[in-house]
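Shown here: the complex without one of its protein chains, the others still in place.
Showing subunit A:
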Amino acid sequence: MAAASPSVFLLMVNGQVESAQFPEYDDLYCKYCFVYGQDWAPTAGLEEGISQIASKSQDVRQALVWNFPIDVTFKSTNPYGWPQIVLSVYGPDVFGNDVVRGYGAVHVPFSPGRHKRTIPMFVPESTSTLQKFTSWFMGRRPEYTDPKVVAQGEGREVTRVRSQGFVTLLFNVVTKDMKKLGYDTGPVDTQGVLGPSLPQVNPQ
């Protein structure tokens, strides 16, 4: 008996939030969450997580390593709204308050295989110098009320940000039934596999 043609395809993503490069800050932890469209639903794994607090190594590399696992599976009927992973990095300021050090987002790669992505992290900036001083002093920096804003394009035109670090992620992607539904995702992308495991300053 021929199998009924599928209407749903699956996307399985695993990997890790590997490490970060923030020249000016130390003792950082990160939170990740996934943002996806209406046609998508997670079927297994964790959608969100908080990592440990990591300090830079004392040697020349100054490496900040989290090695934090990601494991999630989505199902969908439509590639529109392809999942993005949103990262928020936090750390202590001079007075000991927990402040945001960067937000970043990237689409989960869609060709099956192993991918490395180094993403820039940025913080929203206050408009005036007085606001910058007050927020530094009080320990309440400008933050997004919902980090998922970082994954959207609308409403960004009025925001000013400052990019101040990078985070490296590794993904392994497996898809099921995309070919049966007629989708062509292209050749397996091996661009990110080669290269040193600690991030360079310029991505790719």
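Everything that follows uses one rule, which is that a contact is a pair of C-beta atoms (placed from the backbone, for glycine too) under 8 Å apart; a residue touches a chain by one contact, two chains touch by 3 or more; residues count from 1.
The rule is simple: contacts and distances are computed from a predicted model.
A.B. asks: I want to check something: the complex is missing a chain, and I'd like its UniProt protein name from "phenylalanine--tRNA ligase", "B9 domain-containing protein 2", "BING4 C-terminal domain-containing protein" or "ATP synthase subunit b".
C.D. replies: "B9 domain-containing protein 2"
A.B. asks: Of the residues A:64, A:89, A:119 or A:170, which one touches the chain left out of the display?
C.D. replies: Considering the complete complex, A:119 is the one touching the chain left out.
A.B. asks: So which bits of subunit A touch the chain we can't see?
C.D. replies: Output for subunit A: 23-24, 37, 78-82, 84, 104-107, 109-111, 119-120, 122, 125, 150-154, 156-157, 159-165, 181-187, 189, 191, 201-204.
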